[in-house]
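The complex appears here without one of its protein chains, the remainder shown in place.
Order of writing sets the chain letters: A and B. Residues in each chain are counted from 1.
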Amino acid sequence: MLRYVLRRLLYALPIAFGVSLVCFTLVHLAPGDPIDSIIPEGASEEAIAQIKADYGADQPLPMQYLKWLGRVVTGDLGQSIKSGRPVTQEIAPAIVNSVILASAGIALALIAGCGLGTIAGYARRRAVDSVITGIAITGISIPHYWLGMVLVVVFSVGLNWLPASGMGSPADLSHLILPAIALSAIPTGIIARSVRAAVIEVRKQEFVQTLYAKGLSDVAVFRHVARNVAPTVLAVMGLQFAQMLGGSILVETVFSWPGTGFLMNAAIFSRDLPVLQGTILMLAMLFVVMNLMVDILQMLFDPRVKRH
Amino acid sequence: MSTAVATAPAPTASGFRRPSTGFWQTVGRRLSRDPVTLACAAILLLIVLAALFAPWLGLDDPYKQSMVRRLKPFGYQGHWLGTDELGRDMLSRLVYGGRSSLFTGFVPVVLATLIGGLLGIVAGYLGGRWNMVIMRCIDVFYAFPSVLLAVAISGVLGAGQFNSIVSLTLVFVPAVARIAESVTTRVRNEDFVDAARATGASTTSVLFHHVLSNVLGPILVYASSLISVSIVIASGLSFLGLGVTPPNADWGLMLNTLRQSIYVAPVTAILPGIMIFITSMCFSLMSDGLRSAMDVKA
Partner (left out) sequence: MIYTRPAAFTPRSAAAPQAEPGDFRVDLQERDRGGPAQPMLIVSGLKKHFDIGGRSIGGQRTVVRAVDGVDFTVRKGETLGIVGESGCGKSTTARLLMHLIQPDAGSIIFDGDEVNAVRGMSISELRRNMQMVFQDSYASLNPRLTIRESVAYGPRVTGLSAAQARARSESLLEMVGLEPSNFANRYPHELSGGQRQRVNIARALAMAPRVLILDESVSALDKSVEAQVLNLLRRLKAELGLTYIFISHDLNVVHYISDRVLVMYLGQVVESGPVDAIYAAPRHPYTRALLSSRPSMDPRRRIETAPLSGDPPNPINPPSGCRFRTRCPQARPQCGQEPPALAPAPGSDSHVVACHFPLSSSATVPSPPAKGALQ
């Protein structure tokens, strides 16, 4: 088992390097010299030369990449142009906020998705199944940022029950509800479909028939079914959580939720390249790590993989 | 020897049994009998035709602003769907917006299918070291969440429809390539490909005559499922201000600009999103229908 984990890590390492290379290159794709955005206004010739030397802007790109990589690995992501603070300081609270939102979203998606998927899996080919499949497809196809707007229209503008934007104080969950619902739409659909397919697949297997033949009640059989479906669900959930974390920018923009997406949005429009680059890098790395964890978790659950 | 089918088609003029329905004809026939697919196709056809023939539909000028007619409700002075925050006719903006949104959503999928499909098929057929090299490079891009990558590339390249298309194509190429490689590897290991190679045929001949026809189906199904995602993300980019720029009409952009007026004219503000939703949903359902139609051992 340890061998599998190591092998998986070994595989993830070049991917991580590739990701960092893409992040580095992205910034250099931007029109204009990226170094210009770091140089403060009205700097003297020596200051400009010093900054360029610091960032190695006079050296060939591969050297710049290595220098940048060296800084990144030690935790130095540069400084925000807009605020002057270290990028890490800007990103850290944003990541926390995004994680809060994503966690709420995935919790909702898990409950709704598993519930709907299980019901659909048990009620094969009847009207309930079609309705639930329809709901799932709706969830997958809906533009979640638009759903957010609709929720605002109904619950904030119309009914004035819930706030339309911002995060509010930590204890105030009312700000979390609408964005979490909006964010959970797509994962709910995906989880519902996966659970439905998994439940159907498991119930078709012979061991389920054996359980019924042994006289187990529906509830007891369901426990067995759930145990077999769980690995798939966990895998899908993990991947969706990671996607939500990386793709939350749209919902965060609608609700002005101060997370990484909101930060990225601001960084793009103020051309704050260090913040932008840092945020993309962190989110992408999180995604790689989450994928790795999901793979390992799946392997742990799979009894067919040999463990020493 | 007993025949394997219950009814035999009437013979052709030369006395040969008429060719049975091939794979694609069977798929087509099953699709044409699926009510959901037909309904979605009808809706999409309507939207697409409206978008294509927009200039000839006698609509108001989508760019004509009017400060006195801002955010008027439905039916106001001949504006069936009201006006937007700059006084422009909503119906007209929606129809013209369709041209932009559909184009920006559809083209990246087509490009990604061509590029990603080619990469995946080549990697799948060659196998071995080439496969590993190509797929590892693809995996690096696949390691980004889709929306993040799209926003990152667009954010860096700048706003604009062209940049948006480039960005989305780059996002979808890895996804299509992975499916293409996986399917091609599976087909390549089938005996009939070995039998074709055993005749001494060239690689291109085997690829073209044997591999391609069996691989195209699953790739197209996957690509069709990407269309709805693409439309949503493309509109999302415009919503963020990274896609189509004002004063053009585009559903995502309209959602953005109307957002400020959400308290004043809530219904108008969410209208463009309804269009995105309907289009995305129809493509999703049709893609599902296509997958079911192909899901036969025939």
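Going forward, contacts are C-beta pairs under 8 Å (C-beta built on N, C-alpha and C of every residue); 3 or more make two chains touch, one makes a residue touch a chain.
Not measured: the values here are computed from a predicted model.
Undergrad: In the complete complex, the chain left out here touches which of the visible ones?
TA: When the full complex is considered, the omitted chain touches B.
Undergrad: Considering the whole complex, which of B:D61, B:D194 or B:D295 touches the chain not shown?
TA: Of the candidates B:D61, B:D194 or B:D295, B:D194 is in touch with the missing chain.
Undergrad: Can you tell me which of B:S182, B:N214 or B:S292 touches the chain that was removed from the display?
TA: Final answer for the missing-chain contact: B:N214.
Undergrad: Could you please point out the chain B residues that touch the chain left off the display?
TA: 1-5, 8, 11, 15-20, 22-23, 190-192, 194-201, 205, 209-210, 213-214, 297-298
Criterion: only the chains that are shown with their structure count from here on.
Undergrad: Measuring from the mean C-alpha position of chain A to the mean C-alpha position of chain B, what distance in angstrom results?
TA: Centre separation, chain A to chain B: 24 Å.
Undergrad: Which residues of chain B touch chain A in their complex?
TA: So the residues of chain B in touch with chain A come to 136-137, 139-141, 143-148, 151-153, 155-158, 228, 232, 235-236, 239-242, 255, 259, 262-263, 266-267, 269-270, 272-274, 276-277, 280-281, 283-285, 288.
Undergrad: Name, in rising order, each residue of chain A that touches chain B in their complex.
TA: Its residues touching chain B are 14-15, 18-19, 21-23, 26-27, 29-31, 137-138, 140-143, 145-147, 149-150, 152-153, 157-158, 242-243, 245-247, 249-250, 253-254, 264-265, 267-269, 276, 280, 283-284, 287-288, 291.
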